[in-house]
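I am attaching a structure below and will ask some questions about it afterwards.
Here we show just some of the chains, and they stay where they sit in the whole.
Going in written order, the chains are labelled A and B, and every chain counts its residues from 1.
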Amino acid sequence: MDKPKKRHWKIRLHEIIYEADTSGGKIFDIILLVTIIASIILVMLESVKSFDAKYHNFLNISEWIITILFSLEYIARIITVKKPFKYVTSFYGIIDLLSTIPKYISLVFGGIHALAALRALRLLRVFRILKLVRYLGASNTLLKALRSSRVKISVFLFTVVIIAIILGTIMYLIEGEEAGFTSIPTSVYWCIVTLTTVGYGDISPVTPLGQFIASIVMILGYGIIAVPTGIVSAEYATQSKANKIIEEDVQLNSQSCSNCLSEKHKDGADFCYNCGEKLH
Amino acid sequence: MDKPKKRHWKIRLHEIIYEADTSGGKIFDIILLVTIIASIILVMLESVKSFDAKYHNFLNISEWIITILFSLEYIARIITVKKPFKYVTSFYGIIDLLSTIPKYISLVFGGIHALAALRALRLLRVFRILKLVRYLGASNTLLKALRSSRVKISVFLFTVVIIAIILGTIMYLIEGEEAGFTSIPTSVYWCIVTLTTVGYGDISPVTPLGQFIASIVMILGYGIIAVPTGIVSAEYATQSKANKIIEEDVQLNSQSCSNCLSEKHKDGADFCYNCGEKLH
């Protein structure tokens, strides 16, 4: 009699952690979101020297609280999933682990500065918030439009890089070292800065010929921005029309299979479309 | 016999102040617009040290004239509305009050500099000019397109912020303090400056690896600008088609109910759709 009860407890926890449909699941997701944002703000504040000097203890204790919360969440996720190994080796599983260990490592090796690199990875945890975005956009026209124009945008970006290399080399030969065009890679960097209309101004042409070519680069960059925009606009419009027909037929929910973690089950589905496991 | 006459006077003033259809209302709106623009220019000129030193008296007197005009308008608005409390607590009511009081406060406390903060709020009064825009755009496709793509644009902006946080942290670790990347918040600020193609140049990468990642950030920013543009374009086109059908049926006017202040009444409507008050 003990076993089914325990299983029931696991199923409920699985629902709370992995699904967003029940009220418990929603509250868990919101708390997780707030904790992640708090952890990011903590890492940010720690990097501000003047703030760290003043509130070092507060930051340290807060870090420990969040580390423990993240550790508990990590353990709970492993327990409630049927195939823990699959979770541990998944993208989110690795990020979850990497988000918790830096503080433990700092305990052994002291506050080595190089560990900050590992801490930065904790920020990747924010992507899990995107899981919500994924639900929101289950039948999202935007994602479909981006996917169908992926090849075209890649070709476009590749062309931009080639133009940057050629024009960057030309500018290196024209402007020379005095104007800051110290090497071809630096010139290519300048060319990308200009083509994308960012324009830092740390490197800028000084010779008349250099300024003339720079003007061409700018107008080129100003003009070719129309290309990705045009692609996405048209694809999005096409997807919008196509979606209206599809959306009326299929309704997906935010449930996640407790066996294989696959998502986007149809409303009213009783078994996982991927592994055949019963859905709760 | 006195009361109906007085009521008639109030109704006429209400028409002038709150409506833009009669010639009196139009003249009032234009004068109000000119006064608001003049008051903004005055605040601007006052902030220019050299100008203020020369023409201090002129600026002071002009300020008083505008303050008195605004006070009279505020009183007139309260008198002519049936439910003055509703107006006083409304968004425009609060702005109207806050636009007038700074000068009176300066009388008591002297020209304290901190009051400039309150004066800045007077600029929000310009939004009332947008009321005209609202009339102009009663059946505005643009507003509808923006409203229907609000969620998608929010998701997009949220993604931009996440990218800025992750890439900003990476740049902080790569570039370090010498290049101006003094803390993670500063690096994130730099990343937003670069992603949005603003590119001040107050902070810019100096290491080859930093410049390489910066190039990726720029091309990313250059590419993803296509996303909101594509959304708005497609939504706007959809709304344009939908509107053509609707616009032929309904005609809204710029009348405003003297009781509940609700607007956008149908042409020829005799009673307010919101509270049932007779429209004049």
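General observations
As a convention for this text, a residue touches a chain if its C-beta (ideal position, glycine included) is under 8 Å from a C-beta of that chain, and two chains touch if they have at least 3 such contacts.
On a predicted model such as this, the values are computed, not experimentally measured, just so you know.
Each chain in view is the same protein; 2 are placed here, and the whole complex, as held in this structure file, contains 4 copies.
What we mean here is this: only the chains that are shown with their structure count from here on.
Fitting subunit A to subunit B on CA positions gives a rotation angle of 90°, reported to the nearest 5. Taking each chain's centre as the mean of its C-alpha atoms, subunit A lies 33 Å from subunit B. Interface residues of subunit A facing subunit B in the complex, by the touch rule stated above, are 40, 43-44, 47-49, 116-117, 120, 123-124, 126-127, 129-130, 133, 136-137, 142, 145-146, 153, 156-157, 160-161, 185-186, 188-189, 192-193, 195-202, 221, 225, 228-229, 231-233, 235-237, 240. Across the complex, subunit A is touched by residues 151-152, 155-156, 158-159, 162, 165-166, 169-170, 172-173, 182-185, 188, 194, 197-201, 204, 208, 211-212, 214-215, 218-219, 221-223, 225-227, 229-231, 233-234, 237-238 of subunit B.
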